[in-house]
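The other protein chains are all here in position, but one chain of the complex has been omitted.
For reference, chains read A, B and C in written order, and residue numbers begin at 1 within each chain.
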Amino acid sequence: MAATETHAQYVMGETVRLLDGPLQALLHPALPLLVAGVVAALAPPRLRKALLVLAPLWGAWNLLGFTSGDLVSAELAGFELILLRVDKLAFLFALLFHLAALLAGIYALHSDDRMQQVAGLLYAGSAVGAVFAGDLLVLFFFWELLAITSVFLIWARRETASTRSGLRYLLVHIASGVLLLIGAALHWIEFGTLVFERMDLGSAASWVLLLAIGIKCCFPLLHTWLVDAYPAATELGTVYLASFTTKTAVYALARGYEGCEPLIWIGMAMAMFPIFYAVIENDLRRVLGYSMINQIGFMVCGVGLGAGLGVNGAVAHAFNDVIFKGLLFMSMGAVLLRTGRINGSELGGLYKTMPQTAGLCMVGAASISAFPLFSGFVSKSMVMTEAAHEGYVVVWLALLFASAGVFHHAGIKIPFFAFFAHDSGLRPKEAPLNMRVAMGIAALLCIAIGCFPNALYALLPYATDYHPYDTTHVVQQLQLLFFSALAFVTLMLTGIYPPELRSTNLDVDWFARRAAPRTLRVLAAVGGAIWYGVLAGLADVLKVVRSVVRWLHSPAGRLGEPWPTGTTVFWAATLLGLLLLFSYLGSAL
Amino acid sequence: MSAVGTLLAELFAEPGSGWIAAGLLLPVGAALLVALLGWVARSANLRDGATVVVGVASAATVLRLWGPVSSGERPRWLLWSFAPGGHLEFVVEPLGLVFATVASVLWVVTSVYAFGYMRGHHEEHQTRFFCCFAIAIGAAIGVAFAGNLLTLFLFYELLTFSTFPLVTHHQTTAARRAGRVYFGILLSTSVGLFLLAIVWTWWLTGTTDFRPGGILAGTSPGVLVALLLLYGYGIGKAALMPAHLWLPAAMVAPTPVSALLHAVAVVKAGVFSVLKVVTMIFGVDTLRGAMDRVAWGDVLIWIGCFTVLSASIVALRQDNLKRRLAYSTIGQLAYIVLGAAVASQIAAQGAALHIVTHAVGKITLFFCAGAIYVGAHKTEISTMRGIGWRMPFTMGAFFVGSLSIIGLPPLAGAWSKWGLILGASQAGEWLVVATLAASSLLSVGYLLPVVLQAFAPRQGGAAGGEDAGVQEAPLLCVVPLCLTALLCVVLFFWPTPFTDLLSGFAGGPP
Amino acid sequence: MSLLEALLVQRGLWVYWAIITLMMIGLYGVIARDHLVKKVMGLNVFQSSAILLYVAIGKVRGGTAAILLEGEENVLYSNPLPHVLMLTAIVVGIATTALALALTVRIQEAYGTLEEDELARLRVREDEEEAALDPHPFDPPGEPEDVEYPEVKVGGGAGGAGV
Partner (left out) sequence: MAAESVGQGLQQVALSTAFDVHFPALEVVLPLVAAPLCFLFRSRAFARILSAAVAWLTFGVALVLLQKVLAEGTVRYPLGGWAAPYGIEYRVTVAGAWVILVVSLVAALTLLFDSRGSASRLAPERRYLYYSAFLLCLAGLLGMAITGDLFNIFVFLEISSLSSYALIALGRDRRALMASYSYLIMGTIGGGFFMIGVGLLYQMTGTLNVEDMAQRLPAVLDTRTVLVGFAFLLVGLSIKLAVFPLHQWLPNAYTFAPPRVSAFLAGTATKVSYYVMAEVVFVLFGAHFVFTEIGLGAVLMPLSVAAMFVGSLAAIYQADLRRLLAYSSIGQLGYMTLGLSLANVEGLTSGLVHVFNHGVTKSGLFLVVACVGYRTGRTTVRSMAGLGTRMPATSLAFVIGGMSLIGVPGTAGFVSKWELIRGALAAERLWLAAVVLVSSLLAVVYVWRVVEMIYFGRPEGLESLGRDGEPVREAPFSMLLPTLILVAATVVFGLWSDPTLSVARSAAVELLGGAGG
């Protein structure tokens, strides 16, 4: 399947490439999913469902035709744009996205909602396009496309709250996109090129771009959109959402900021702070959202740690995270679908009727908690090892704490509150078959990667000879997990565990959701008051002017009425006198 | 007769001048034909048919000029001496050609839409309407092809006069009041400031000809900036605050007029004039130099930024759809003014492109607003809940148009936003960059809620309820708006003709 | 040279002072009198002053009328041209006065008065009647009131007769 790169030919953006071997033409990797999405928009339900499964497979098959170094460029609007640039990093992410699309596609089969299915396909396609974008402008296109397509998954819930939430989500992502655009402009001005390569922090462009990516990547204080929007989406939508947006951002970070030290600290903060929110959060999908930020923290940290193990760890963890986080979201989605509830305080005891879902959820929980033999273990430890190796002891400790925290809220809390805990009395049906299949595949992958990590390692951007299963790692991780579990049990039994709050947690979200609209409203009110004040003032002035003018010039006014003859004569005489005086003085001077 | 012969001989003596004449005169001919068929022959179908046929011919004529212009020719037509030293002269250069193309092509689309709208709405005085419509387009093309400031001013005013009967079409008290505002502001700014600026320019340079690279080089910076301000406000059609008031007022007009006013002819004539003055009277380099040397050199930029932001914030609070779109237009026009005021070649190109992309996007939105009015009899956004399910094409097109206005790929608006941001960054005008970014977000805030409202979940079952009686507008309305929505997409993937034509238009002498 | 000096020192200027005085009297009559005929009289006085000015200009001290006498050489003549011009001016003045008086007759017929302030009042009333038919330019354009239009009386009592 290897292409002869020397003879590769491309025609414009449509990427027709001649290959030897069985494949005669390859499409741009994003196209299968995007085309499928467009077709699905018009297709009848059956075909649509087929597309949901087949499009990722077709895409993956198409993708496999590319190898590192493939490049497609086209001139558009006066710019030489690199539509496609294949290397290992992008390839891995693309593969991951196809996998995620497949899983989500299977998971979505029970649904008839055209909007979600179409949006899901387009969304996945955009993510694939984004990772292959060779320059910042193309990246921007797909970056925004990600936002537009994904927001439908939130709106698809068709509730006022989710509509609002979706709008906020869109605003944040368009802000990110605009920043990316500005960053691209700066990059072009500073470096004369738009090619998206690793850059050093320092130039204005690099900071703006970091901010743009940071928004999508949920940097601390920029993270609120995630916990706001993901729980608002449909059960299906969240599964899609969890897979693409943030991972694209991690990709962009790995591409552009590999080895930037600030990222280590940012990542550390991201890994830590969500834990506290997650503990007190009631909405289980929001809990997962916080845990997602926490996991991304590991990835960001890994990227910050730089080439080799750090980036490898970040990428591998991203890969795993998509699968196990997807699995967890899928299980919560199943719960939501069957019970219509998602708050921890309203659930419990579901294992009785949804045993399979419960089991699969446990696999996901084990993975995210990095139990040995589960996928989380083989990637998370890479980052931590690298941190320790590079001498960031504080970071290492923080990550350790974060690991414990993850286990606490994602590993224990989610399955415990949903499926066990006190019996809520709910007796829902087991999840639909397609969901279970999707979850099953995901679980299988979790275990498979956990057991045979080398397959994954082979795909990583840097050559690696990392071995997760040495005694130190395993023992250390198990100690951590057991003590963490002990703490949970103790807290639960003593009743100190913080109760789930029924309200919505607003952290820095407050700025976006309360302060910004209020500020706008106040601004508008103040501006309006000033404006109308000025208008009213002007109107008053005008009124005065008008009445003066009218008083003077209207037919009854001094200047508007015909004067008596004598008056004009008087003026004539006066003018004559004045003129005489004037010329007399003028000539006298 | 010999005079006519001489005129004809002159007309075709220079290459391209015949086409210019045709491009200008065809709309006038259309007006005559419409008057003839409407008032004399009294046949609405013939009349409307004539509009379309002449419209297509006019667009074809303008498109015919693309070849020569893109190969570097500048066809010119000296019509006659307007005053000693000032001539009624037309020169086709890329920027003007782009504007003329937008005007003439969208005229056809708007005409078709207007048939649907006016008939669907049983409007009166349709002949007068289409007659003035044609004259307005002719005036817009005249503005586009004007070879000097005087000619431009002449057609600029003709545009004001010819659109006045359109704005006040209903001849109601409200229309009359709006007409006063419309006319008062446009005329007072143009006569009070624009004309003054033109005369001043003439006095300074002894000419009013548009020349690549400008004619004002060597003028003192303070004078240049003062002139810029005079032009900025003098061209009231560019709707810089607070000269924008005419624009929301003009909303009393029938919707096709609003589409024409706010997307194609009037407002674009305004920003086009600003852009043309900056690039071909000041010269971007001259202006840049002046702005850097004067303390308040950026004053037009401040005003532009203020206009963008405050118009957007006001738009957020409008419940009437057309008013909201009008304020959106004010903000978007200020983009173009900013693109000109930044005085960089790239920004000018972005601004020129924005003339095209905004025209296509905004005309879609106005078409949709009209279609909603025809199909659902609704004007207030708060009453539009759920109508999207009944008129999916209209609201779908509205969504596409909105995204284009916001500047999102894969829609045309993204390109112009990119050009503007790139140009502003290059010039180091961070205020402009920040404003454009903020405006993108604000435009999400005022445009998408309309779509969301339209596609809000239905309450109380599918049948009956609020959206009873709502249906898609007539085909003649829906097809044009789908077409322009499609154009938004096409122009994203294929902006190259415009960008190629415009590349370097703002540069120095070739 | 101050006015006083001019007055006292320069002999021969008394004529001009007389003329100026006459002119001022005439103008005063026009300005201050309300009665139309008195105004005409003032006008006449004013015109006379102008005529006198010309006559004075033509006067050469010791000169005689500009009549060519047989055989006389070196006769000092007054300048005849201003005198001739004044013949024209007098004609003009008479025509003016005649016209003005004719007008006063017509005005008296039409209004029954010749006092200008009274006439102005009457005219203002007529103007206002006309204006009442017209909405004020800056009044908000509302629905026009349903006014009956009275026939505007045209030309007072004396329509149609010849001059």
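Note that in this section a contact is a pair of C-beta atoms (placed from the backbone, for glycine too) under 8 Å apart; a residue touches a chain by one contact, two chains touch by 3 or more.
Nothing here was measured: the structure is a model prediction, and the numbers come from that model.
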| item | value |
| --- | --- |
| Partner chains on view for the chain not depicted | A, B, C |
| Touch with the omitted chain, as defined above, among B:17, B:168, B:328 or B:349 | B:168 |
| Given B:154, B:261 or B:330, the one touching the chain that is not displayed | B:154 |
| Contact with the hidden chain (one of B:119, B:180 or B:317) | B:180 |
| Residues belonging to subunit C that touch the chain removed from view | 23, 27, 30, 36, 39, 43, 46-47, 50, 53-54, 57, 81-82, 85, 88-89, 92, 95-96, 99-100, 103-104, 106-107, 110-111, 119, 123, 126-127, 130-131, 133-137, 141, 144, 146-149, 152, 154-156, 158-163 |
| Touch residues of subunit A, complete complex, unshown partner | 549-550, 552-555, 557, 559-560, 562-563, 565, 567-569, 571-572, 575-576, 578-580, 582-584, 586-587 |
| Missing-partner contacts on subunit B, residue numbers | 80-84, 88, 150, 153-154, 157-158, 161, 165, 168, 171, 175-176, 179-180, 183-184, 187-188, 191-193, 195-196, 199-200, 202-203 |
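To be clear about the criterion, only the chains that are shown with their structure count from here on.
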| item | value |
| --- | --- |
| Chain located farthest away, centre of subunit A as origin (C-alpha) | C |
| Distance between chain centroids, defined by C-alpha means - subunit A, subunit C (Å) | 93 |
| Whole-Å gap between the CA centroids of subunit A and subunit B | 36 |
| Geometric centre distance via CA averages, subunit C-subunit B, whole Å | 62 |
| Subunit C, residues touching no fewer than two other chains | none |
| Of all residues in subunit A, the ones touching two or more other chains | none |
| Sites on subunit A touched by subunit B in the complex | 75-78, 137, 140-142, 144-145, 147-148, 155, 158-160, 163, 167, 170-171, 174-175, 177-179, 181-182, 184-186, 188-189, 520, 523-524, 527-528 |
| Complex contact set, residues of subunit B against subunit A | 310, 313-314, 316-317, 403, 406-410, 414-415, 417-418, 421-422, 424-426, 433, 436-437, 440-441, 444-445, 448-449, 452, 455-457, 493, 495-496, 499-500, 503 |
| Partner subunit A, residues of subunit C touching it in the complex | 27, 30-34, 39, 116-117, 120, 123-124, 127-128, 131, 138 |
